[in-house]
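As you look at this complex, bear in mind that one protein chain is not there, while each of the others sits in place.
Now for chain A:
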Amino acid sequence: MRSKSSAERRRGIALHAALFPLALIWLFPLWMMFVFSTLPENGIFSRDIILTPSDQFVENFNLLESDTGFIRATTISILVAAAYTFLSVALTSMAGWSLACYRFAGKGVVLATILGTLTLPYFVVVIPQFIMVARDFGLHNTLFALIVPPLFNSLGVLFMRQTFSMMPHELFDAARVEGVKEWRIFLFIGLPLARPAVAALSIILFLHSWNNYLWPLLINSKPAMMTAPVALGSLIGLTKVSWGGIMTGAVMLTAPMLVLFVALQRHFVAGISAGAVK
């Protein structure tokens, strides 16, 4: 017994020894991003490599705020990401539910279409989508255009469909025999049981919206409608690039997500691997 546990410990040490440098390599840019955000405007270009933070974070932030209205942009980002996550989770889980639980005419076609959209690169879609939303519908510079067009998420639909099909359908039949309405079966049995999957999907969708750059950049040209990443991007001007501001903004956008991810890590992993082992 003892030899086994010591062998196990040795394996653990070896594993950590291998992972540690990898973790360092991964963390290093993040650390440098933080360091740069605290240096004075020109510090980033100093000849020595500076590895320790300085004290200019607040100054950089004030610069960023006055250049871009960063607080407003972040507020919009939060609003958009929250609304997007909520609506998209609702849509994808309803779609996944109906594909998992009901037989209906044309189901195969619907599934094939959803799968088909996965093979289209986003960059093929984005221009026609832009033309349709901005020119044909005239919806540019609206919150609606920020939130609604990207809502449909085929991967999410397939993920939720898979989640619901893995559940024992006798549960739903039992409720049907008891006279529970279909939407209540979905709401009170299907969804609660899918909680790990919904949690994982929510995190993914939230990050997806939070990090989205191309679509908000295209659809909203007014500074007052910028999301945070677009606001940061606007600092890269033709003649002047405000690195201190960009790094400060990047820290402000990354830090909450890191905290969120670490806090919800368990849900995330559980949801992704749910159903992998039966």
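Couple of notes before you dig in:
Heads up, the rule we're going with is that a residue touches a chain if its C-beta (ideal position, glycine included) is under 8 Å from a C-beta of that chain, and two chains touch if they have at least 3 such contacts; residues count from 1.
Rule of thumb we're sticking to: contacts and distances are computed from a predicted model.
Hidden from the displayed complex is a chain whose UniProt protein name, among "Methyl-accepting chemotaxis sensory transducer", "Protein FixA", "Sn-glycerol-3-phosphate ABC transporter ATP-binding protein UgpC" or "Chromosome partitioning protein ParA", is "Sn-glycerol-3-phosphate ABC transporter ATP-binding protein UgpC". Residue A:Leu193 is the one among A:Leu193, A:Leu218 or A:Leu264 that touches the chain missing from this view. Within the set A:Arg135, A:Lys181 or A:Arg266, the residue that contacts the chain not displayed is A:Lys181.
For chain A, the residues touching the absent chain in the complete assembly are 168, 170-171, 173-181, 184, 188-189, 192-193.
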